[in-house]
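Every protein chain of the complex appears in place save one, which is left out.
The block that comes next holds chain A.
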Amino acid sequence: MFRYSLAAIAAAAAMLVAPIDASAQQTLAQVKARGSLNCQVGLPTPGFYALSAAGVWSGMDVDMCRAVAAAIFDDPAKVQYQSVTSAVRFTALANGESDMLSRTTTWTAVRDTQLGLEFAGVNFYDGQGFLVSKASGITSARGLDGATICVLTGTTTELNLADYFRANRMTFTPVTNENVNVLVETYLGGGCDAYTNDKSSLAARRSAFPSPNDYVILPETISKEPLGPVVRHGDNNWGDIVRWVLFGMIEAEEMGVSSANVTEMLASPSPGIRRLLGNEGNIGEGMGLPKDFMVRVLRHLGNYGEVYERNVGVNTAVGIPRAGSLNALWNNGGILYPMPFR
């Protein structure tokens, strides 16, 4: 809360006096020298960056951090997690505190071009929706005219919300907070008629409500929210590493390589699998990683499908169905389409 604002000031102040950093291209070397990856996630959220009672991080986005650490160190545990509010996420990345950011962040033009950031890809296609209580009797977002709506401040969600109501000539009163936990508490206390966020996040939050079945997510999706990992602008090699670890995990699912069969697949004659696992070509070495970096990732984390089902799939508390959604593979009705691994 307040200390995060202080962090923003400290970050800005650091930029005032810090000497000019000439080693923008050295992220990989710095990570190796440090012996761990500084990976930024958000305030604990089920499914994406959840924190267990024992202090262990897990989730879709946490697995992205772990995959990059596995590719570099062959050890997914070599990650220092930084949990900060949405409001200071980009400052913390831009000034070098974090090596990468993996925390349901939407890829937008302004963020990509004006904030010194580089989006490495998309690991979850999402869209914004509204959560209301069943008792309210609301069945459509069009029925929200005049409503009070809880929204996380400093997010694209906040802008989409205003756009949607403007476009449909409706009015609303926002109740904002930068801390998602405070906001949800306000919503559950009856401070708002609806809570808006990315639909995946609504499902994740609802799973932790005292009585999840009393709440319903409205059918409308009011925005495109491609969520993915982000790195600093200027270190293209580092961006490549994050991007191709992500593509590699999707490619592995497409080729049927998983954590269970990766050892057997090393003997596969298929040229595509041989390239993915580093038996052919030098994709890993070109980025400063060993040839078999994807073997490491797959052995520790598994492919994209495994990561999805483990964290947010239908068998988890979050329970977001994958089949038929945007997040299915491109040859399976979705739009998840990894660039060719060759």
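Simple rule for what comes next: contacts are C-beta pairs under 8 Å (C-beta built on N, C-alpha and C of every residue); 3 or more make two chains touch, one makes a residue touch a chain; residues count from 1.
Definition applied: contacts and distances are computed from a predicted model.
Q: Out of "Cell division topological specificity factor", "Iron-sulfur cluster assembly scaffold protein IscU", "Amino acid ABC transporter membrane protein 1 (PAAT family)" or "Aspartyl/glutamyl-tRNA(Asn/Gln) amidotransferase subunit C", what name does the UniProt record list for the absent chain?
A: Options "Cell division topological specificity factor", "Iron-sulfur cluster assembly scaffold protein IscU", "Amino acid ABC transporter membrane protein 1 (PAAT family)" or "Aspartyl/glutamyl-tRNA(Asn/Gln) amidotransferase subunit C" considered; the missing chain's recorded name is "Amino acid ABC transporter membrane protein 1 (PAAT family)".
Q: One chain isn't shown here. Among A:Ser83, A:Thr139 or A:Thr173, which residue touches it?
A: Answering carefully, the residue with contact to the hidden chain is A:Thr173.
Q: By the contact definition given up top, give the residues of chain A that touch the hidden chain.
A: Touch with the absent chain occurs at residues 1-2, 5, 8-9, 11-12, 15-18, 20-21, 24, 86-88, 90-91, 94, 110-111, 114-116, 145-148, 153-155, 158-159, 161-163, 165-166, 172-179, 182-183, 185-186, 189-191, 193, 232-234.
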